[in-house]
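Complex shown without one protein chain; remaining protein chains in place.
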Amino acid sequence: MTMSQQPPSRRDARPPASRFSAMFRRTTPAAWLGFAIVVLYGLIALFAPLIAPYGEAQVVSSVPFAPWSQSFLFGTDQLGRDVFSRMIYAARNTIAISLAATVLTFAVGTTLGIVSAVAGGIVDMVISRIVDAVMALPQLIVILVLLSVVGSSVVSLIVIIGIADATNVFRLSRSVAMNVAVMDFVEDARVRGESLTWIVFHEVLPNILSTLVAEFGMRFCFVVLTISALSFLGLGIQPPTADWGSMVRENATLISYGDVTPLLPAAAIAVLAIGVNFVVDWFLHYASGLRDDQ
Amino acid sequence: MRLILKTILERMALAVLTLFIVSVLIFSSVALLPGDFAKAVLGQSATPETVAAFQKQVGLDRPASERYLVWLGGAVKGDFGNSFSSRPGAERSVVSIIKPRLWNTLILAGLTAAVAIPLAISLGIAAALWRNSWFDRSVNAGTLTTISVPEFFVAYVLILLLAVKFPVFRPLSTVRPQMGFAETLENLALPVITLTLVITAHMMRMTRAAIIGVLGSPYVEMARLKGAPPLRLVLRHALPNALAPIANVVAFNLAYLIVGTVIIEAVFVYPGIGQALVDAVRTRDVPVVQACALLFAVTYILLNLIADLVAIATNPRLLHPR
Partner (left out) sequence: MTNEDVLLSIADLKVEAETDDGWQPIVNGVSLTLRKGEVLGLIGESGAGKSTIGLAAMGFTRPGCRIAGGTVTFDGIDLLKLPPAQLRAMRGTRIAYVAQSAALSFNPAHRIMDQTIETAVLDMGVPRRQARQDALDLFRQLQLPDPERLAERYPHQVSGGQLQRAMTAMAMTCRPDLIVFDEPTTALDVTTQVEVLAAIRKAVQQHGTAAIYITHDLAVVSQMADRILVLRHGSEVEEAPTRQMLAAPREDYTKSLWSVRHLHKPAAPRDDVILDMRNVDAAYGKFKVLDDITLSVPRGRTLAVVGESGSGKSTLARVVSGLLRPEKGEVLFKGAALPPVVEKRSREQLRQIQLVYQSADTALNPRQRVGDLVGRRLELYFGMKGREKERRIGELLDQVELGAHHIGRFPAELSGGQKQRVSIARALAAKPDLMICDEITSALDQIIQGEILKLLMQLQRETGVSYLFITHDIATVRAIADEVVVMNRGKIVQQGPKDTVLSPPYPPYTGRLLDSVPEIDPDWLTRLLARRQGGEPDGSSPLPQG
């Protein structure tokens, strides 16, 4: 009796209707909060120009670092621009760039990972060695090195972060794809004469989709944090484009006066990251039948 | 014994090879230099003569492989060449920029590691033992929040609370060689606390998962059925098998530590390697960037090697082959 293979999860087999109601019953308050946050941020990003009271780079006041008031909800920054409006535009910029980078990461990482797992042999060995070498450096260092060479523009940020993070996605997709690739039903596909493409799309992919979706959420969070950190260091999104990270840096002196304004953009990042984490947690626990202690 | 020796040597050789490949990667990033790089460093109004002199200085007129070997040879001896901020008559070697800051960063990272590692591991074990208790749940929620927020957020909150509202510590950290031990500690307190919080959060979660994994094994269940009390279960049955996963967790998170120092040094204006790296990236000072990157790489690879060796040393299948 072979004990080496674990049969895949049973949960997904129930008919769709009862699955939805089961999911519904199991959604925790944390998950609802996460959904609310994600939807809110999404709306803000989409409709930024309609929501923000002032322009992104518009100088609205001759008073820099003005206190919170009715006309300027969170006061003004070091150049006299409205902090509230800039935060809204920052949402759009950060989310757009992070989404683009994450999509790139996934396109590259999952393709390479699944092909590596299914094809095996030399292909797998070569790609894995290259990825291992790149991963021998902490990710931020890789990004910094590349940034020092090509400079920080929107395109370079998306491409560099996208490629750097693809190594993690590669490892994960390769690992889950391999778990599926050793299953008898994949071998059965090979024995009956299916092509590699068919095996990847029809046999392997449907079984790893839920893991990949969860990972997309996690990677998105990570990219948001990375971009914010880079902007905070002055190496990310360049002014005058609004970005939460650089806004923190620009207004940091206020901290020494006990003013929490610089914390607001940082809190905005934090809330988004927490919200996405909650949604991913919900997805992992209830929608896909995976548990965090396995 | 021979099998273990062979495995250890294999891992060390692999580490050296990886380091070699990484050095090539770091170096070859210079090959991406776009055409107007010189202008970006020297300024838009640089004259063609200055640009040519710069290019000669950087060595862009020589083939890549020759440049690489020169660089590597120098690196091994501890000479990374001159910084791009050098000007004729005011040479600044990379080493002179980095050396003092290296020590500072080591102090910061070392202190943090000394506090964070025992704290995280004990919290992780405790959370795993009292799984799903209020203790476990609250610690989980706390750490999830901490790892979700940017490090500078944590840093500024702590500054706000502990340096501004309640002046316990200083908001900025300077370290001078003449400082006494106590004064150094006082200056470093906030950065160390911030870093500790972030690292501990990551490490604790992973330790918890590793222990839960081991606690779920059949041989731990067997020990329960033999009537072993909880303490013996953990110490005698679970822990010896958890050492390897925990070593991996620690190594992985010490990498986080390396990266974390970059941000924290920026927030607290702390003169360490992280700051040097960031400044160098901003001014496109490639030799300094390469040297810092190489240093980080060496540390990272070394940490992973140690974790690997711990895993080997605690694996009975390797210690006592069939």
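We call the chains A and B, going by the order they appear; numbering starts again at 1 in every chain.
In this text, contacts are C-beta pairs under 8 Å (C-beta built on N, C-alpha and C of every residue); 3 or more make two chains touch, one makes a residue touch a chain.
Just so we're clear, the structure is a prediction, and the values are computed from it rather than from any experiment.
> Looking at B:P48, B:G78 or B:G227, which residue reaches the missing chain?
Here the residue in touch with the unshown chain is B:G227.
> Using the document's definition of touch, tell me which of B:K99, B:K165 or B:H320 contacts the absent chain.
B:H320
> Touching the hidden chain in the complete assembly: which of A:V159, A:M183 or A:V260 does that?
Touching the chain that is not displayed is residue A:M183.
> Please give every residue of chain B in contact with the chain that is not shown.
Per the touch rule, chain B residues meeting the hidden chain are 216-219, 221-229, 232, 236-237, 240-241, 314, 316-317, 320-322.
> Residues on chain A that touch the omitted chain in the whole complex?
1-3, 5, 7-14, 22, 183-185, 187-188, 190-194, 203, 206-207
The definition used in the following text is that only the chains that are shown with their structure count from here on.
> Taking each chain's centre as the mean position of its Cα atoms, how many Å separate chain A from chain B?
Here the centre of chain B sits 22 Å away from the centre of chain A.
> Taking the touch rule as given, give the residues of chain B at its contact with chain A in the complex, in rising order.
Checking each residue of chain B against chain A gives 18-19, 21-22, 25-26, 29-30, 32-34, 37, 40, 131, 144-145, 148-153, 156-157, 159-160, 164-165, 171, 209, 212-213, 216, 255, 258-259, 262-263, 266-267, 277-278, 280-282, 284-286, 289-290, 292-293, 296-297, 300-301, 304.
> State the interface residues of chain A toward chain B in the complex, per the touch definition above.
Residues in contact with chain B: 132-134, 136-141, 144-151, 221, 225, 228-229, 232-235, 245, 248, 252, 255-258, 260, 262-263, 266-267, 269-270, 273-274, 277, 292-294.
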